[in-house]
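A single protein chain has been omitted; all remaining protein chains appear in their positions.
Showing subunit A:
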Amino acid sequence: MLNSLIAGLTSGGVYALLGLCVVLTYRLVAVVNFAMAATGAVGAYVMVSLIGVGVHGALALAAGVVAGAALSALVGAILVRWFGEHSERTKAAVTVALYVAVMAIGLRVFGSATTGTRRFPAPLDGPAFVLGDVVVPVSTLVSLAFAALITAGVGLLFSRTLLGLRLQALSERPTTAQVVGIAVPRLAMAVWAVIGGLSTLVIVLVAPRLGGDFATLGNLITTALAVAMVGAFRSLPMTLAGGLILGLLEGVAVSLSGLQADRGVVPFLVILVLLWWRSRNEVWDTAHTR
């Protein structure tokens, strides 16, 4: 039981990273981006494909990040240009459509689970230390540190910098922001590109643990959304905690034989409970800001 808990916890960092990407996008550009993982998967596959033809790892990673950023900027351009004044729901629906498109094209280009499995470089998978029967690799610590860095860094960005202020304005009142002289479309595109690059990095980091083929990586969006829900799409620290909780729950589910068959369902049940718990004191009709 203890071993399973520790084993589950080692994946908390990667789950948290996925969730943080979604929450970050939502806070920056006010879009629930269903295409996030698929975009990152395209970047990651550009990287492994380049490595496959002999390109140096660092160079390939840079190219992958640029590809992810470019694709994300394209998604952003579509949303900013054609759906800028539409509601969040419409924008989310647009990203669902884009997710389907990216997945379909990606499956064609990069292959399915049988033909497109790739070995993702895992330079950080050497053991850091052993806890019980569980070997904890360096990558676990790196994921956790990366997640903590994003959580703290973005928190500081929002609260302490002018750029952060502009980003919040962009997210919450884009039209007003434009009126007061913020170059909204350009800033939004830049944000989308950065998110795309970040998503690529995250997917590259989680791939050795969570998926070696394009479809699985692109579909990590469901896990990401589940984790983001714990933070209610708002709180970065809660999202970080959500990742750790999800990892723990998976560990528990594996160790309890009665729960094994329902391993996939348990996290979502708990998220439902969490959502209910968070909303228990809320009153209908109070202003629900993001």
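The criterion applied here is as follows: a residue touches a chain if its C-beta (ideal position, glycine included) is under 8 Å from a C-beta of that chain, and two chains touch if they have at least 3 such contacts; residues count from 1.
In this section, contacts and distances are computed from a predicted model.
Selecting from "ABC transporter", "Quinol oxidase subunit 4", "Branched-chain amino acid transport system substrate-binding protein" or "Cell division protein FtsX", the unshown chain of this assembly corresponds to "Branched-chain amino acid transport system substrate-binding protein" (UniProt protein name). Set against the missing chain, the residues A:G8, A:G106 or A:G196 yield one that touches it, A:G8. The residue touching the chain not shown here, chosen from A:S171, A:T200 or A:T223, is A:T223.
Within subunit A, the residues in touch with the undisplayed chain are 3-4, 6-8, 10-11, 14, 107-108, 111-120, 122, 125, 127, 133-135, 137, 207-213, 215-216, 219, 223, 247, 250-251, 253-255, 260-264.
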